[in-house]
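What you see is the complex with one protein chain gone and the rest in place.
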Amino acid sequence: MTAAAISQTTPPQTAEPLLVLSGVTKEFPGVLALDGVDLDVRAGELHVLFGENGAGKSTLINVISGTFPPTSGTFRFAGEEMQGLTPSAARAVGISPVFQEFSLVPSLTVEENLFLGREKSAAGVLDASGMRRRARELIAELGFDLDPKARVDRLDRAHQQMAEIAKALLGNVRLLILDEPTASLTERETGRLFELIAKLKSDGVGIIYVSHRMREIRALADRVTVLRDGRHIKTLDAATVTDGELVELMTGRKIDVLFPAITHKPAETAIAVENLSTADGLVKGVDFFARAGEITGIAGLVGCGKSELVRAIYGIAPIASGTVTLRGEPLHRLDPRTSLRSGIAYFPANRGVEGLALSRPIRENVSMAALDLDRYQRRGIIRRAAERALIGPIMETLKLRPPNIERPVGNLSGGNRQKVMLGRAMARDLDIFLFDEPSVGIDVGAKVEVYEFIKRLVEQGAAVVVVSSELPEVLALSNRLYVMHHGRIAALLEGPAKTEQNVLSSFFEEEAREKAA
Amino acid sequence: MSSATTLSTRSGHASSQEMLHLVLRIGLLPILMAIVIIGTSLLSPYFLGWMNVVNILRMASFLAIIACGQALVIIAGGFDLSVGAVVALASVVTAKAMAAASAAIGGPEIVAIAIGIAAGLGSGIAVGLFNGLCVSMLKVSGFVVTLGTMSAAAGIGLLLTNGIPVYGMPNSFVQAIGRSQFLGFPLAIYIALAVILAMVFVQRRTLFGRYVYAIGGNQEAAVVSGVSIRPHLVGTYVVSGGLAALVGILLTALVGSGQASLGGDAMMLQSIAAAVIGGVSLRGGIGRVEVVAVAALFLTILGNALNLLHIDSRIQPIFLGLIMVLAVALDEFSRRRTARV
Partner (left out) sequence: MSDANLTATGKAPGLEGKAGGERPSARASGLSFGNTWLRKLALPIALVALLGGFALADDRILTSYNLLNIAQQASYLALFAMAQMVVILTRGFDLSLGPTVSMVSVGAALAMMGMGGGEANGLVVVAAAILAGFALAVACGLFNGVVVALLGVSPLVATLGSMNIAIGVATTISDGRPVQGVPATFSQTFYTGSILGLPIAIVIAIVVGGALAFVLSRTVFGRSLYIIGTNPQAAAVAGIPVKRLLVLAYILCSALAALGALMMTARTGSGEPNLGGTLSLQSIAAAVVGGTSLAGGRGGVATAVLGALFITILSNGMNLTRIDGYVQMIVLGAIVILGVVLDRLRLDTR
């Protein structure tokens, strides 16, 4: 990489680290997202932010990159006090974030996105050829296989991730922020990214790296800062800390058994798909089945089509071709209502967007998927007393705290929101459960409860499918594990073959197969 | 809906739909235009006559200018329902100001004309500014804000005139701007071409145009990339208001008086129709003004053809409504067809 792509200024020779946050607090209406956090990042250092979903990592990197100001606390960068920082001001001083929610405009090209917010221009007129030249140079330097003229919405997720990284590295970078950058990258692409990171470090760039993948932390980190509940828990030297120590600091308690021991008793096939492809092209010719009495896992990178597979089965992702068979009977109609009536439940990954009506009370959210049953209504008129009498006990058994079912769901924590979703599944009789990223956005305590819930379902003879990007989760829960890559089933792992190593290598094999084809 | 059909027959079904859709998508506008032009010229000898062609081009110019502004607002993710009322307001304000100035100054007419035009453009820009500020500062939907300013601007226009046409503008204004011709074409056509070219340049080659696309395409991404949203949003409404006012002035010069009945709902609807038929996505971020201008031409030709074919003018809104819905439905259809990322 040439000097132009990265910092041209040598790191300051003062004793002060590149970035110093002290006592940073961020309050949103009703939520204290960061509570007096201290953090320092040195030039040439890779500093990992470690914590659960909701620990405040996203808020912290948003503060550092100027998306919103902290409520209180001081923020110094390169020896200067940062006040009233905006995203463009942050970029101008060399703070470059790579967000997980991409900051790309889908209808623009890669090149237009690279320069978004800092176009080369004179008197408001764009210098198109200058930008094209620079974009080509940068992409060549990074070694990415990326067409600067391609529209971003026509790229797959891995290429969008590359575009996002390239965008961050355009210009004068002194502090690079990477938020789970490998979530949608394959082994090879990840390797390329790691080389890049090493180069940047040797050039004196400070890096904040958000990840909870132990392997990456081991491979890259100089220091690790653990956040929990918006507070700074501890900053540790990566060379000496153990995995167990990190997890304990992250969760704030010793978790002996995060994953319950589940007895799988595989019975007849509950649901099977043959040669299934979705209309959006994210699932290509998949064969898959799930049996009653066991958990079938689906693992894969973000964007590999694993969510779309279960969404297609449930009837919310349109199908292009293939068949779905339910308890031996082919299904001719795939839509959520029919699925629910035939006993299939789906728990979306994004509960805020697809699961819950936030301003409506818990009661309505729980009964929402069962209002067609006579228990809840008679000739279209809701039996309100019956509804209350049915929903109350359900939420009681799920340990909703406080047990008031008339509160709007929007006021609940992530764990309680997930309980509302689980309650919905108990509001009618179901026996096939499709979980899409069941533990995203909830704390350890709630995770344990969700796993216990899943365990109960399976041991009562239900068929459960768990889709997850958290490899330890699917490995521990599932009896049979499908691995998906680029829309296809890369492997089916059972028994002793079900290891992290085999999952990762099956990506590689599938990759090689695609190359050959 | 799509899952209602059986799964096995779907792939064959899809490809034929794709064909149909491809033809319609690429060729909807040119095909429709060709059908209308050829059909009408066969049925009515008058259609391709010089007078009629000039007339079509003149009316299309007015619509195209307004539709360019409307398109810009929609690309940024907004809506401007006030353009029709702004045409009326600008007409009235221009005529009043010009008449007052020429009565007061009495000197060279050019001064009064300049004052009148400045006042007319100013009124449109003011409405645009108000719209833009409401949308960007108060974060309320552009649709409702402009619904409100539409009513208010129309009310002001009527209040200023009591519904009676305003006369007393210098004669040279009407002669020079309304009735003058250059190489056989009225001035309005050249002004429209200039506006379209300028807007094409703005969209493709300027920061403002690029940011309008970015804001409409993904506002959040634009924010974190350091694009300041407010001035650009306000800018789109100001351009839209200014262009609507320009049309108001041109129409005033053409009819020779300031009238609160110019423009109106019909013009507003047609501008949205032109933008939508011209491929501007109501989801924002997509659309090109040159195509919108062609769509404006198409709508004008269609209206003219229906008139020449003695189709009841009362039925004509039905065509407009159906074409608009069809265009957006096709857009939506193609969006669902293309792979999601």
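Chains here go by letter, A and B, matching the order in which they are written, and residues are numbered from 1 within each.
One rule holds in what follows: a residue touches a chain if its C-beta (ideal position, glycine included) is under 8 Å from a C-beta of that chain, and two chains touch if they have at least 3 such contacts.
Here the structure is a predicted model, which means the values were calculated and not measured.
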- request: Write out, one label after another, the shown chains that touch the chain missing from the document.
  value: A, B
Task: Among A:R188, A:K265, A:R337 or A:R513, choose the residue that contacts the chain missing from this document, as touch is defined above.
output: A:R337
Query: Thinking of the whole complex, not just what is shown, which of B:L207, B:I272, B:I286 or B:I301 touches the missing chain?
result: B:I272
- line: Answer key for B:G148, B:P165 or B:G264 versus the chain not shown reads B:G148
- request: For the chain that got dropped from the picture, name the residues of subunit B it touches.
  value: 1, 79, 134, 138-141, 143-145, 147-156, 158-159, 162, 220, 269, 272, 276, 282, 312, 314-318, 320-322, 324-325, 328-329, 332-333, 336
- prompt: Footprint of the hidden chain on subunit A, which residues?
  reply: 28-34, 52-56, 58-59, 62, 68, 101, 229-230, 314, 316, 335-337, 339-341, 346, 348, 350-360, 364, 368-369, 371-372, 376-377, 380-382, 384, 401-402, 407-408, 410-415, 417, 424, 441-443, 445-446
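Just so we're on the same page, only the chains that are shown with their structure count from here on.
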- prompt: Which integer distance in Å separates the CA centroid of subunit A from that of subunit B?
  reply: 43
- prompt: Across the complex, what residues on subunit B touch subunit A?
  reply: 2-4, 6-8, 10-11, 14, 205-208, 210, 213-214, 216-218, 220-228, 285-286, 336-337, 339-341
- request: State the interface residues of subunit A toward subunit B in the complex, per the touch definition above.
  value: 65, 67, 86-91, 97, 99, 101-108, 112-113, 116-119, 121, 124-126, 128, 152-157, 160, 167, 279-282, 315, 318-324, 331-335
